[in-house]
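Missing here is one protein chain; the remaining ones are kept as they sit in the complex.
Showing chain A:
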Amino acid sequence: MKILVPVKRVLDYNVKPRVKADGTGVDLANVKMSMNPFDEIAVEEAIRLKEKGAASEIVAVSIGPAKAQETLRTALAMGADRAILVQTDDAVEPLAVAKILKAIADAEAPGLVILGKQAIDDDNNQTGQMLAALTGWAQGTFASKVDVEGDSVSVTREVDGGLETVKLKTPAVVTTDLRLNEPRYASLPNIMKAKSKPLETKSPTDYGVDTAPRVKVLKVAEPPVRQAGIKVADVDELVAKLKAMGVHS
């Protein structure tokens, strides 16, 4: 079984986003960019399935600028076998990403597509579900456990209030949640090896997908700032203040 793993290049999760002064977006000039953390978990899960013998090949895909090659090389260094970069300098919305991935899935015929539940830049949480809709496949979103069993996959999902397990016929789409696994670091020899793994470059038009945005960003602003309040000296003062607010047993 082949596994397709879409990955996105985003602002590194340790970097505090700064809103541009002109309100057009978040400043991405000269800041550290990395693989979306949920996608890293997806790559790791695919590798673990391959190590268990449940998968034969892992294909990483990224839709983004030329520099997204670095993100794909990271996936290759972790253990993906080959990569496809669908190169574009435009911001591509989840619906268009899902359409491109659908075309790639048609060509590659994977048994599973594993991807992050959301990207930590636009926080949309849509691409996996949209891909599942377009392919007509089953979806296991927000996964904390994935078990491949013959021609089906059992996915434990993190839902409000606890966990839910569903059984999906493959091919299927799985989106990862944080507790699915802890991604490995690529070793230096593997980073070197990744440089010679195949990386194919395509464009959205190769797949006949129009990436013109449907949702226009009118403005990006800082969130309202919450003012710090007061420090109380001790528990008695805290109790008095809370009781004055009507908080008591």
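Throughout what follows, a residue touches a chain if its C-beta (ideal position, glycine included) is under 8 Å from a C-beta of that chain, and two chains touch if they have at least 3 such contacts; residues count from 1.
As a convention for this text, contacts and distances are computed from a predicted model.
*Asks:* Which protein name, taken from UniProt, belongs to the chain you can't see among "Electron transfer flavoprotein subunit alpha/FixB family protein", "Fe-S cluster assembly protein SufD", "Carbohydrate ABC transporter permease" or "Peptide/nickel transport system ATP-binding protein"?
*Replies:* "Electron transfer flavoprotein subunit alpha/FixB family protein"
*Asks:* Can you tell me which of A:30, A:196 or A:249 touches the chain that was removed from the display?
*Replies:* A:249
*Asks:* May I ask you to list the residues on chain A that touch the chain which is not drawn?
*Replies:* Residues in contact with the chain left out: 11, 16-17, 19, 26, 93-95, 98, 120-134, 136-139, 141-142, 144, 154, 157-169, 172, 177-179, 213-223, 226, 228-232, 234-236, 238-239, 241-243, 245, 247-249.
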